[in-house]
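To start, the structure itself, in structure tokens.
Showing chain A:
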Amino acid sequence: MENQAASHALQIAVRGLVKRYHYHPVLNQLTLDIEHGAFCILVGSNGAGKTTLLRILASLSRADEGRIWIGGMLLGTSPLLRKRIGYISHHTMFYQDLTAIENLRHYARLYALQDIDEKIQAGIQSTGLTRAQHQPVRTFSRGMQQRLSIARALLHDPDILLFDEPYTGLDQEAAQSLDQKLNALHQAGRTILLAAHRPQRLISIASHVAWLNDGKIIQHIPTSRLADIPDLYHYLQEAA
Partner candidate 1 sequence: MKPLIRYLNTIWQITRKDIQVEWRGRQGVPVMLVFALLVVFLFNFALQLSPELQAGLASGLLWVSLAFASTLGLNRSVSLERENNAMDGLLLAPVDRSAIFFGKSISNFAFTCLVAIILLPVFSLFYQQNMLSLPLIGIILLGVAAYTSLGTLLAALSIQTRTRDVLLPVLLYPLALPILIAAVESSRGVLSGQAFADLQSWVYLLVACVVLFNAAGLMFFETILEE
Partner candidate 2 sequence: MPANTLNDMILGFAVILGVLLIYVLTLVIRTRRARVQRERNQQNPD
């Protein structure tokens, strides 16, 4: 029960998480605490389980063992919990035949939002897709689709953001704009967990780094203390 008491103060609390593929644990007794308003970068090599962890937190995938509290509520108890989560993955989740506006409207309706049109316009403008908004997503480049995904994930103003490699496909300009957006979200008190293969550019704006290796979080420290952990420091240097 002390677990539960502790978890109320945290935004994300993960205890003893296990997920197996082919009987082999990808996540092995993983434990992770993320405080309110933290901006945590999840680092680790390919296949370390970053995507699996984020998918389980977004309740897209089911854990074999362990418990997860989101904002003090046990994950899996209520579908309403998903309202608090914004999620971006490698896949854009868009319907190719629908326009950008129609796709966003569909997602806004699934979240049963109010003032849908204003929110969609705000999202479209902030990602610079105004000119293409009435074109089918099929005609979008990978980078444009990725920008639209970011707008989609933020549409319902979630307070927990789970971003899986959000820089994929973005050009320099769009990447910088994403940096600014992440910074603004962090300043506004949102909790961010972002998986990045090459996290270098984010270290200056993030508050924490969590290192996922062998199915466990082996280091989880504030970015200010990075220099104290030579292993992690070297790892980040090499990854860059």
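Regarding candidate selection, all candidates are chains of the complex that A comes from, given by their letters.
Everything that follows uses one rule, which is that a residue touches a chain if its C-beta (ideal position, glycine included) is under 8 Å from a C-beta of that chain, and two chains touch if they have at least 3 such contacts; residues count from 1.
Predicted model only: the values in this text are computed from it and were never measured.
Asks: Contact as defined above, complex as supplied: which of the candidates 1 or 2 touches chain A?
Replies: Spelled out: of the options 1 or 2, chain A touches 1.
Asks: In the complex of these two chains, what residues of chain A are touching candidate 1?
Replies: On the chain A side, the touching residues are 55, 58-62, 79-83, 85, 87, 89, 91-98, 102, 106-107, 109-112, 136, 152.
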